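Excluded from the complex is one protein chain; the other protein chains are retained at their positions.
By letter and in written order, the chains are A and B; residue numbering begins at 1 in each of them.
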Amino acid sequence: MFNKTSADLSSVESPEDSRGSEQRLKLRKLSRRIPKGAASIILVLLLCAFFSPWLAPHNPIEQNLGAALKPPFWQGGGTMDHLLGTDNLGRDILSRIIYGARISVIVGFVGVLLAGAVGTLLGIIAGYFGGKIDAVIMRLTDIMLSLPFILIGIAIIGAIGPSLTNVVIVLGITQWVGYTRIIRFEAMSLSKSEFIEMAIISGCKWWRVLLVHILPNVLNSAVVLATLDVGKMIIIEAAFSFLGLGVKPPTATWGGMLADGRLYMTVAWWTVTFPGLAIFATVLAGNLIGDWLRDELDPRHQLKV
Amino acid sequence: MGAYIVRRFLQSLIVILGVIVITFIISRVIGDPVALLLPPEASPEQRAYLTKDLGLDRPLYLQLVVYVGKVMKGDFGHSFRHQESAMKLVWERLPASLYLSFVAVLFAIGVAIPLGIISAIKRGTIIDRIGMTLALFGQSIPAFWAGIMLIFIFAVQLGWLPPSGYGGFKYVILPATTLAFFVSAATARLTRSNVLDALDMDYVRYARLKGVPEFVVITRHVLRNTFITIFNIVALQLGLVIGGAVITEFIFSWPGIGRLSLESIYSRDYPVIQATVVIAALIFVVINLLVDIVYIATDPRVKKN
Partner (left out) sequence: MKKYLLASIIVCFLFPGWVLAAPKGKLTIAQGTDLTSLDPARHGTTSEMNYDNAVFDKLYIFDVQGNPVPRLAVSHKMINPTTWEFKLRRGIKFHNGDPVTATDVKFSIEHYLDPKTKSPFASFFKIIKEVKIIDDYTIQVTTDKSDPLLQKRFAFQIFILPSKYVKEKGYEHFLKQPIGCGPFKFVEWVRADRLVLEAYEDYWAGPPLIKTVVFRPIPEDTTRLAELQTGMVDIIVNIPPFLVNQLKGQPGIDVQSVPSGRVILLYINTLAPGPLQDKRVRQALNYAVDKKTIIDKVLMGSGFQMAINVPPYDFGYDPALKPYSYDPEKAKKLLAEAGYKDLKVVLNSPSGRYVMDKQVAEAIAGMYEKVGIKVDFKIREWGDYVKDLLGKKLVDTGLIGSGLVMYDADGRLSLYFIKDSAFCYYADPEIEKWIIEARYSMEDKIRKELYSRISKKIFEEAPFVFLYQQQDHWGVSKKVKDFQARGDELFYLYRVSVEK
């Protein structure tokens, strides 16, 4: 599509055009330059999420009150049976972290997908049409940002019950604003570019322009924002758990483990440290990949290696 | 320009109105304040009396109309729980929140902006990596956890600072640091990417070719142009933080509006919920408006179609 329009024009190549055509070249080189560390963390995360029943040594929700708060195996009192120790109900921490990856994957990826889709869509609409539509969407964004997410969380989860699905819904409803502003900005400058103008002149309908011309070009930024947001979603789930609105027990979630474990922090450090590390590693990996993607996909940065 | 300001001002009013109505509806949906105001032993007559006294027995739309009318006159009603007007409660707590937010943002930009600039200049080196990893760290810990850890380390173990409370400067250090974690992480990364973009600009290359010393290039050209965007970012963060430092205020017993809003949500104290949300929204909208005006005034490239 891009090739066709740029081939038709004999005008000066604008940055947006070169970005479009170089993109496909770069996709091939991508796999060679992925930051290895970050990618392997994500890989481990996905493996844990999909293969938890095979990887986890114990049932994550099985209680064993007699073995509560046992330390990790290298400390006195710990056993090889529970490598990372147990929580206050005697559940194996390692298994709960492995199963917790599922929730993090869903909350992180699906949440981001939902928020990103809504936010990006609204962003390109606002940026392309401008004027009244832009104003309405921007004011909607302002309203969303002004409402405390706790209030919305309690309202929604109070009304439809605490569950993974509902937490993701709340995330989608409250977090889309982060995308809209930035995408709108990009869409605005894109809309003024020559190849979009040509597309309009050549009879392209607005929804086609949006979906076929503008959307793919903002997708870079959207994807970058999304990878950076994955960590944020997990953190927000943790905050919900702290307030008692999170994914319901006994399902293991990293955020929930942090929230519960904070009471035992001074007597059983392992109940918070390991889930905390898991969150940190995931956020780190997500951000590194996001950064790397941004650097890779932005032609301006190609000049400096 | 003048027309633009007026337009934005009117739109801001609409945003506030939208916030008022939505908050009103959400509050009514989430539960019954009378149930929470009376002990379990209260008689049905007591409950009926209180319901009528609080005006909760009238149909919803009527309550909404009456409420909006009062708000127009500046009357946000009387708290259900406290014997005080809702607005007075918010006013009392606002200075504490403003104080905390300003200090937090100061901490954040004091650390984040230099970090972002240095990382951008030294892009790709180990300094960049360390800087961005530190920033990431700030983004990957939930606020409640950071706060509790800081109390544990600096108050209990080291005894350098008081664990909580409101008073002189030493009381604000830990809560401000907790808040600053997230703000500085975002600010550092955005600063870095903005500075990177600026460094690639033609005028920078031109200045370098002219032989202008690097230091001048950075301060005069790069910073001046990124200042607007960074100012934009920081102002927005400030707006968000003022109303949103809920969990931090809770943990540090900081008497701000964040904690007030949390307590009022839990006790379904509608007038106070509404007052806190509206005030926080007002602050946010005003800051937003100012930022947009400043942005337009100084950057004529970005005008609406």
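We adopt the following convention: contacts are C-beta pairs under 8 Å (C-beta built on N, C-alpha and C of every residue); 3 or more make two chains touch, one makes a residue touch a chain.
Everything numeric here is computed off the predicted structure, so don't read it as measured data.
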item	value
Residue among B:Ile25, B:Val66, B:Val156 or B:Val216 touching the omitted chain	B:Val156
Selected residue (touches chain absent from view) among A:Leu43, A:Leu113, A:Leu263 or A:Leu277	A:Leu263
Touch with the omitted chain, as defined above, among B:Ile26, B:Met132, B:Ile148 or B:Leu179	B:Ile148
Missing-chain contacts mapped onto chain B	30-32, 35-47, 49-50, 53, 81-84, 89, 92-93, 148, 151-152, 155-156, 159, 162-166, 250-253, 255, 259-260, 265-268
Residue ranges of chain A at the interface with the undisplayed chain	61-63, 65-66, 68-69, 88-90, 154, 157-158, 161-162, 243-245, 248-250, 262-267
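The criterion applied here is as follows: only the chains that are shown with their structure count from here on.
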item	value
Chain A and chain B: spacing of chain centres that average the CA atoms, whole Å	22
List of chain B residues in touch with chain A within their complex	7, 11-12, 14-15, 18-19, 22-23, 26-27, 29-31, 123, 132-133, 136-137, 139-145, 148-149, 152, 193, 196-197, 200, 240, 243-244, 246-247, 261-262, 265, 273, 277, 280-281, 284-285, 288, 302, 304-305
Residue ranges of chain A in contact with chain B within the complex	130-131, 134-135, 139, 142-143, 145-152, 154-155, 158-159, 188, 191, 231-232, 235, 238-239, 242, 255, 258-259, 262, 265-266, 272, 276, 279-280, 282-284, 287, 291, 294, 300-301, 303-304
